[in-house]
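Apart from one protein chain that is not included, each protein chain of the complex appears where it belongs.
Per-chain residue numbering starts at 1, and chain names A and B are given in the order in which the chains are listed.
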Amino acid sequence: MPDYTLTTSKQLQRRHAAEKRFQWYGRIAIAISVSFLVFMFTAIIFRGAGAFQQTEIGLNVALEEQVIDPQGLRDAGDISRANYKPLIMDAMQDIFPDVSERREKNQLYRLLSSASVFELGERVAKNPDLIGTTQTLWLPASSEVDLYMKDKIDQDVPEELRRLKDRDIAWVETLRSQGLIKKSFNKNFFTNGDSREPVMAGILGAALGSFFSLMICFIIAFPLGILTAVYLEEYATKNKLTDLIEVNINNLAAVPSIVFGLLGLAIFLNFFELPRSTPLVGGMVLALMAMPTIIIASRSILRSVPQNIRDAALGLGASKTQTTFHHVVPLAMPGMLTGTILGMARALGETAPLLMIGMIAFIVDVPKGVTDVATALPVQIFLWADSPEKGFVERTSAAIIVLLAFLIVMNLTAVYLRRKLERRW
Amino acid sequence: MSQTAKTSVDLTLRESKRSTFYKELAIKTILMASSLVAILTTIGIVLSLSFEAFRFFTKIPLTDFLFGLEWSPQTAIRADQVGASGKFGVIPLLTGTLLISAIAMCVATPLGLYSAVYLSEYASKKTRNYVKPLLELLAGIPTVVYGFFAALVVAPIIRATGSGMGFEISSESALAAGMVMGIMLIPFISSLSDDVINAVPQALRDASLGMGATKAETIKQVVLPAATPGIMGSLLLAISRAIGETMIVVMAAGLAANLTINPFEAVTTMTVQIVTLLTGDQEFDSAKTLAAFAIALFLLVLTLGLNVIALKIVDRYKSKYA
Partner (left out) sequence: MELSMTLDATTKAPIMSAKNVDVFYGAKQAIDDVSLDIAENQITAFIGPSGCGKSTFMRCLNRMNDTISSAKVTGDIRFAGQDIYSSKVDVVALRKRIGMVFQKANPFPKSIFDNVAYGPRIHDLAESKDHLEDIVVTSLKRAGLYDEVADRLDESGTGLSGGQQQRLCIARAIAVDPQIILMDEPCSALDPIATAKIEELMEQMKEDYTIVIVTHSMAQAARVSNKTAFFHLGKLIEFDETDTIFTNPANTLTQNYISGRIG
């Protein structure tokens, strides 16, 4: 008698359990990958969000003329360079009258960022009418105080290992109780170049360095990339040279990025003697890196333009060039632009090749052009990440948030372009 | 129609044809010239690396470089100084690189493959549309971000876990760098494997399901074996990526060239040494700087070799089912 059972047997139960397990392995793998992504993003946002705020201490500073501008010349340069330290110390003294010892006074003064004297000088120079008056001014607090206000100092650490001592903390608490300490939007982070002092360090220099580099990268890689793609798709006949070019492009896409940096160092810097550490050279190196991506993407777009469009144009008596540049390329342009933006987004995140051509220097000044010495956003992240100062941890994370924001904007633009402009055949 | 009119018509035709011909030729030349930039780039890379590497090998013998077990590239300040001649053996760098790459692949292979299998065989279209871009996002994050995360978050966690279990783990352990690199590689493996798995003909799945195999049995015993060459190709590409990766190891791995396969210890890699040798003060002709080019040449040969093999395997696989 044959067996007609269709219900689950013991053996089948085991096999179905194996099936379930297998599916769970897949789900778990995806869950791990995605949760790592979430973990990384939250860790960075959590660490970096604080950097968009900055702690300031409010002081009633008497801006005495004989200290700031004894001759009354009102020269902006002299005013900004005047010695504001005693004025600030006096203002501090007003808040803490029982602090009298010199060492303690200096300690008190150090609650402020060492850059606050320069900041004060600049503010007064901009507005000389303030001289002779007493103003309530908010000046940047030191990095340690800033971290304390953001609850980022572990108070369980024994006092002798902390830079912010118990007495400093007591002072800060006094300021807090009097409403003389507050957190406000950190404008410096977006308007300054790099600085040795965390509270004064900003990303504008690096962001402009990246911008200029990408500009150069676009100017070189976009035309070269699409012209190459057009040549390979529309003109080239299959021969040894074409094969060689294709093999080259595919292999270049796999060359480690740092090797492109060495190419830039040996050829652009040492052989052609182009200026070191500049967005010009950085952009050229990035262009060589981005080109394979742009070519490969553009070729697949050109390939998707239907043959009958070419046939129609050729049939009307248009030449090969007219057909290509009047009909095929315009139709493929949105897609090629999308590919280029994606390639540039990649280039924006590249660090290693830029290190090789010297865009790693400590540069305070904001670059004004492609031949100014500069750094780039990812390199700035690398530099700050390397810095021992604790205040830079926050800023590194904040710089990463800014970099990721740029990347997201570029990728969304590409997606938008693709949705809006690209044709479906 | 008179005879003269006819000739003039002919003439204009010929003239316009000629100008068109030159225009076409000029444009074709421009196009071809721009496509030669790719070749020039390759030539530039090969020439610059080999030229500098050649100069390096005039100072340090090739065999010392390839087989040397010690790496300490400091150059002498005084001729009679201790350790005056730096040691330029690439082996510790190679083992360090391979150790970190191996850890990365141990993380990336199961995660990437299982993700690819789940997404291509089980997930609904909707899940796929959400999860795939999310995984690909991992490949779009700049590596400097991974490096920062590895050094600042992952390494301390690993260290703390290790000391909790009684292991001494270096703060620049190969483990931290390798694990984070592994996460970065997941999308490289998952998206290529996904393509490869999708290319396995439905008929094979039907045959297996039709005789009462479960889906998992079908995948494990029919789909994956059929897709093996393509999957191998994707793994090789990921390894090549891991070997050439720079920022994660620069930020999270160490500088000390330890010849070890202990993942808890600090190791250094080829890319880390290139960066170390070429950033900071450099005199251009010293063996120390030139060594960077020799390492880079070695790295290039390694990654390109892997890449060529990988692409060959994938191509052969594709033509099998095309």
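Just so we're on the same page, contacts are C-beta pairs under 8 Å (C-beta built on N, C-alpha and C of every residue); 3 or more make two chains touch, one makes a residue touch a chain.
Predicted model only: the values in this text are computed from it and were never measured.
Q: Could you tell me which displayed chains border the chain that was left out of the figure?
A: Checking the complete complex, the chain left out touches A, B.
Q: Would you indicate which residue among B:134, B:204 or B:232 is in contact with the undisplayed chain?
A: B:204
Q: Residues of chain A in contact with the chain that isn't shown?
A: 2-9, 11-12, 15-16
Q: What residues on chain B make contact with the chain left out of this view?
A: Touching the chain left out of view, chain B contributes residues 201, 203-214, 217, 221-222, 225-226.
Following the convention adopted for this analysis, only the chains that are shown with their structure count from here on.
Q: State, to the nearest whole Å, the distance from the C-alpha centre of chain A to the C-alpha centre of chain B.
A: Distance between chain centres, rounded to whole Å: 23 Å.
Q: Going by the contact rule at the top, pick out the chain B residues touching chain A in the complex.
A: 20, 23-24, 27-28, 30-32, 34-39, 41-42, 44-45, 48-49, 51-52, 110-115, 117-119, 122, 131, 134-135, 137-138, 140-149, 151-153, 183, 186, 214-217, 219-220, 237, 240, 243-247, 250-251, 271, 274-275, 278-279, 284, 292-293, 296, 299-300, 303-304, 307-308, 311
Q: Which residues of chain A touch chain B once you look at their complex with the stated criterion?
A: Touching chain B: residues 15-16, 18-19, 21-23, 25-30, 32-34, 36-37, 40, 43-44, 47, 223-224, 227-228, 230-232, 235-236, 244-245, 248-252, 254-260, 262-263, 265-267, 270-271, 288, 291-292, 295, 319-321, 325, 345-346, 348-352, 355-356, 360, 378-379, 381-382, 385-386, 393, 396-397, 400, 403-404, 407, 411 of chain A.
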